[in-house]
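Only a single protein chain was left out; the remaining protein chains are all shown in position.
Residue numbering begins at 1 within each chain, and the chains themselves are lettered A and B in the order written.
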Amino acid sequence: MKNSAQKEFKEDFQLEEPLAPKKTRFQEFWLIFRQNRLAIIGFFIFVLFFLSAIVGLVLTSGQDPLFDPARIRLQEKLLPPLAKPNLDSLAPEDVPAIGFYLMGTDDLGRDVFARMLQGAWVSLTVGFVAVGISVLIGIFLGGIAGYFGQHYMRINHIVLASLFIFGVGLIAVQSPHLGAACLVLGFLLICYQALTKRKPRKKSMPSWTRFLFKNAISVDTLIMRVVDIMLCFPSFFLILTVVALLPASIYNIMIVIGLTSWMGTTRFVRAEFLSLREQDFVAAVRALGVSNYRIIFRHMMPNAIAPVLVSATIGIATAILTEAGLSFLGFGVPPPHATWGNILSDGKRFIFDAPWLTFIPGIVILIVVLSFNLFGEGLRDVMNPKLRERH
Amino acid sequence: METRHTPQNIILKVEDLKKYFPIRRGFFQNIRGWIKAVDGVSFEIERGKTLGLVGESGCGKTTVAWLILKLLKMDEGRIIFRDTEISELSEKEMKPYRQEMQMVFQDPYGSLNPRMTVGQSIEEGLSILGIKSRKKRKEHLKKLLEMVGMSTNSSDRYPHEFSGGQRQRIGIARALSVEPSLVICDEPISALDVSIQAQIINLLKDLQDQLELSYLFISHDLNVIGYLCTTISVMYKGLIVESASAEALFSHPYHPYTISLLSAIPDPESSVKKEVKLPARDFSDTLIPPDGCNYQGRCPMDEPRCGQEDLIFTEVEKDHFVRCWKVPKNNV
Partner (left out) sequence: MKDNRLISVQDLKVYFRSNATTARAVDGVTFEVDREETVCLVGESGCGKTVTALSILGLVPVPPGDIAGGRILFKGQGLLDLDDNNMQSIRGNHIAMVFQEPLTSLNPVFTIGDQISEAISIHKNIDTGTQRERCVQLLRDVGIAAPEQRLNDYPHQLSGGQRQRVMIAMALACDPELIIADEPTTALDVTVQDQILRLFKYIQKTRAMSILYITHDLGVVTHIADRVYVMYSGVIAEQGFTSQIFNHAKHPYTRGLLASLPSRSKRGKRLYSIPGSVPDPAHKPEGCPFHPRCPHAIPSCWSEYPQMCDYGEGHLARCPVLFEKTKKTIDDK
């Protein structure tokens, strides 16, 4: 019976077509993203903030800016929002460009709107540069820990690394002789290793050389313990200490915030890499003979980047808050330059007479940080492949 | 049997392959014992033939595949591909041999990179092969896709747009992109729908005829193994317990484990229902096997001597090997 059934069928050869209709990745993202109303609001505020920061930079800088955040009009101090300037007592070049003070004036009669515009650019750059630094460090260290984690650091690696770090460090703190000695020692060690490596096998080596080539600690352990140590410091106070030692400048702040906030990204990337390593498609490209470099950057990184992007979006919000906090405490960007933090800080003395000086920057910080967080969570939904399958 | 064991005919020879995984316990993660995932496995694959490796989950089949491809480092043993021993080669020296051996994976969902189009995934292999020009690559890509029965407009699609069977075809195309001579199929059909399985089996068979491929076919399904394979090795807990040609193994198995496997096959062709017996008792599974035979405890012919006897892989008939001390005696 079965044989006759088999004969009954003639096999017609046809090529398999993909099942789903073609959709670009962007279309798919948008399909999910548009369902999250809060994320869309967040996204629009994000864009608005971005644009106003760039426009603000153009309008508030230069020789003769349209909105001058530094112009002092003592007779016009502490005016409420939307107040009209007293045209009689004001020089014509002091009159604000739009004819009234949109957000009022502060205790020196400076236009708060102009100062907020200038501060927006500071917040934006601090947010993006700091997060950029932290994400780069995070991906680099997390990627190494995740992919090469099971490799061992040998004692000579550690000795070498500490010699060079000490050497550079000593030179930096003005003791060039000691520093140079360390560097030379390190260089000699490299030469010695190169010589011993050529020898056939370990048995002929003296015992201290064998000690030098002993496995000390796995790369993964090393990196993750550094992360743990970094996480032990209350980061805001770490930043405060570093900023107190360094000359106050906006770049130092960006770098310091960046250098103290990479730990989360490192953990994310490491975890992603550990699970990706076990996936069959990575095994498949390894079997094809693709180089490690290409496996990491071409095959694994695009799969690991999604959670990093999400955390980076939220990280920008945190960086903006940290910068505002530093400026509020007076450790941030030095005074003539306006940032949201120091507008807030200046305003707190007049909180009962001129509450808008605290409320306006406060609310703007709140809205921007909130929008970044909402947008970040919307991104998380979009990047989640399980959610995508449903559509 | 037409099989001739001339050395030229053998494409892959594995000798006494071993891989132990440490069991770490306690605060300092001290090594408390070893799981003998693969504990001395040897076999040969002839050119253009299919060797079936059968066993239950956790018996070390997949580990063997990973060891042969050097995706895992082996602890002991030798892997000889054609005439070269590849077990000691460095990553660089290994490169030409990597192209010769490829793998088809079980899970069609995890084996393709979700962020790469099908074309990009397959072209990865073509660039390894050293095809530089764009035009030639596209030609090759087209040829490969047609070979596995996919339409050529699939090349700029992402894996999630395909069904399981189609993804498996794409996985096969990627494996073939470097023109291998040996393909290791690790349960290539067990994750697929019943009506798709036959498509993939036919495809694998056609490709074997067309490209003179040799297969190491790993599966737990004796129906498939019996259909596809020339020789069969039965694996149990890291050891090959019986090895013979397909005909011999199915018609007169010797090892008690093979016998129990064969009697457990759910065979739709025998529509006669088996008798209702009292349910068999469960057996306890320990990580660390006892001395002697590792089938002790489950074996119906269990005897105290099984714990003492050293197990030798004995040739019972021509090309039929069994690892059980009782069998040769019974047979004499």
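Assume a residue touches a chain if its C-beta (ideal position, glycine included) is under 8 Å from a C-beta of that chain, and two chains touch if they have at least 3 such contacts.
Here the structure is a predicted model, which is why all the values come from computation and not from measurement.
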Touch criterion as defined above, residue of B:T62, B:Q106 or B:Q199 at the omitted chain: B:Q199
Residue, one of B:V224, B:A244, B:C293 or B:C306, that touches the chain absent here: B:V224
Chain B residues that touch the omitted chain in the full complex: 56-57, 163, 165-166, 193-199, 201-202, 205, 220-224, 226-228, 246, 250, 260-261, 263-271, 273-274, 276-282, 284-285
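Note that only the chains that are shown with their structure count from here on.
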Residue ranges of chain A touching chain B (in the complex, touch as defined): 2, 13, 15-20, 22, 25, 279-281, 283-290, 299, 302-303, 385, 388-389
In the complex with chain A, residue positions of chain B that touch it: 66, 69, 71, 94-95, 98-99, 101-103, 105-107, 110-116, 121, 124-125, 128, 146, 149-154, 157-158, 160-163, 165-166, 169, 171, 174-175, 177-178, 269
